[in-house]
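Just one protein chain is left out here, and the rest sit where they should.
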Amino acid sequence: MSVGTGSLVTVTATINGETRTFTVPGHRTLLDALRSELGLTGTKSSCTEGECGACTVMLDGHAVNSCLVLAAEVDGHEVVTIEGLSVDGGTDLQQAFLEHGAVQCGFCIPGQVMSAEYLLSHNPDPSVEEIRDALSGNLCRCASYNRIVEAVRQTAEKRVSTRG
Amino acid sequence: MVTYYKAHAVADALEVLGRKDVDARALLGGTDLLVGLDDRLDSAPGVVVDLKGLADETPLAVEDSGVRIGLTVTMADLVANPTVAAWYPALVQAAGVVGSVAIRNRATVVGNICNASPASDTAPALLVHGANVRIASADGERVVPISEFFVAPRVTTCGRGELVTAVELPRPVPGTGSAFQRLTRRWGVDLATVSVAAAVHGDGRIQLGLGAVAPTPLLVDLPAGTDLADRAVLDPVLDEALAVATPISDIRAAADYRTAMVRELAARALQAALDSTRRTQA
Partner (left out) sequence: MGDALRSQEVGTLRPDGNVGTRTKRYGGLERASGAQKYVADLEFPEALQVAIVTIPVGCADILGVDTAEAEAMPGVVGVLTAADLPSPMPRFGVSHKDRPVMADGRVNFYGEPVAAVAALTQEQADAAARVVKVDYRELPGVYTLDAALAPGAHLVQDPSDPTKRAGDALRETNVIEEQTIAWGDLAEQEAKAALVVEDSYSYPMMTQFPIEPLAVIAEPTDVGGLTLYTPVQHPYLMQRIVAGLVGKTLGQVHVIAPDPGGGFGGKQIPKYEPLMAFLALKLGRTVRLTLNLAETTTAIRRAGATVHARTGFTSEGDIVFHHVRIDYQIGAYADVAPRVMTKGSYVGGGPYRLPACLIEARAVLTNTPVSTAMRGYGAPQISWATESQITDGARRLGLDPARVRLRNLVENGEEFVKGEFAGKADGEWKQAVEKAMELAGWDDPLPPNRGRGIAVGIKSSATSGLSQSLVRLLYDGSAIVYAGTSDMGQGARTIWAQTVADELGVPLEKVTVISGDTDLVPFDLQTSASRSTVFMGTAVLRACRDVRRQVREMYAERVGVEPGELDDEPGAVLTAEGAVALDEAARIGLGALRGEVLGQGTCRLEGRKGHPLGGDASFYEFNCSISEVELDAGTGQFVITRHVSVSDVGTELNPIQVTAQEEGGAIMGIGQADMEQLVFDEHGRLLNPSAIDYRVPTYKDVPLELFTSAVENHDGPGPYGSKGMSEGPILCTGAALGAAVTAAAGVKITDLPLTAERIWRATRAAAEGAIA
């Protein structure tokens, strides 16, 4: 085997539904690659140690802290960022955030939205306690916590009733 | 600079991890390894060996005799498995509070024990569940009881050129109950200030696993048949058994508080373990 002669890695991954290829140093995190190499600045950088949740993205359908994933690790995998979730005029969840006053300074909100969508993807009708549990890795210093919980509850109710 | 290397088989990973000319680190979930990676690998040519694509790796295997937790099994995988939940309540309770949802989607059980933090959440539970650690090397495999696995903070018996490939849990004897308790500084995501796992085994053995009160997680045996419901009996037994705890004072708590709390949590964990026995029987 060979450990490789250079430290650069070429990564091909599905990012927000598109196949993207980029080359990064081996230690470059997914967070930095998304923001610098791919121009996807909706994913925010704050603690860079997996404590704040601002950099949450979906990797193969699972919420992860992109600061604790190497860009090289996503070769052959699928990543969805906040840009990949968003539609013109906002998703129902994003609109619910606005209706309930959940967006204040806004810096943590893309991460909150990703974690909430991940929760709803496997638990379509979560209780308030389950929402608090599921989102407790996403810090909000404006402390919009109760606003966000209301928004997630309302979205869950609407989605469940629409799907019948 | 760090080189990323994706190993394709156990033997391949072992070869790179055993090389003396590089500072090679095994990468599983990365939730510990990637924090401050640049700083730690600054002085050596670093290689990060990604173990998530090993062709000869078996993930979570449930058999009649017990459960085998392969090296890529995440906390989330573990918690979602109904057999694991039924057989190993303490482990599932512990795995369920490791970090946040996003952390548990990446962090692995094997990674958690190999990181060998004295405050590891899963270690006390694995201790009372009687886990064995399977370690591979170029010379073959060896199996170490987890009670002998931890050597010092961040140090295990798994040496250079070796790789933990699985944690194996024997199926509990009927009538076994277990539970996990921990103390944190806040109610959301936190590291343990003190943690305790308790198992009341169907064969009468009573064990405690202790976290964050010594350089390594500790396993403590209480006298078989101790009447856990009677505090007058239990308290002196705990006093004697928990004397092995030698906590330090740090930013999270003072030593005397940890000493008092390990006793408090031990009593609670034992009660909860006993309750889970009764639930199983009912």
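Going in written order, the chains are labelled A and B, and every chain counts its residues from 1.
As a convention for this text, a residue touches a chain if its C-beta (ideal position, glycine included) is under 8 Å from a C-beta of that chain, and two chains touch if they have at least 3 such contacts.
Remember, it's a predicted structure, so these values are computed and weren't measured experimentally.
Here one chain is not drawn; of B:146, B:183 or B:228, the residue touching it is B:183. When the omitted chain is restored, the residue from A:10, A:123 or A:146 that touches it is A:146.
Considering the complete assembly, subunit A touches the hidden chain via residues 25, 27, 35, 39-49, 51-52, 54, 81-83, 86, 89-90, 94-95, 97-110, 113, 131-133, 135-149.
Contact residues of subunit B toward the unshown chain are 38, 42, 183, 185-191, 251-254, 257, 260-261, 264-265, 268.
Keep in mind that, in the parts below, only the chains that are shown with their structure count from here on.
Per the touch definition, subunit B reaches subunit A in the complex via residues 1-6, 12, 15-16, 19, 22, 27, 29-31, 34-38, 41, 46-48, 50, 52, 76, 99-103, 105-106, 188-189.
Within the complex formed with subunit B, the residues of subunit A that make contact are 1, 3-4, 6-7, 9, 25-27, 29, 49-51, 53, 56, 59, 62-65, 67-70, 72-73, 75, 115, 118-119, 133-138.
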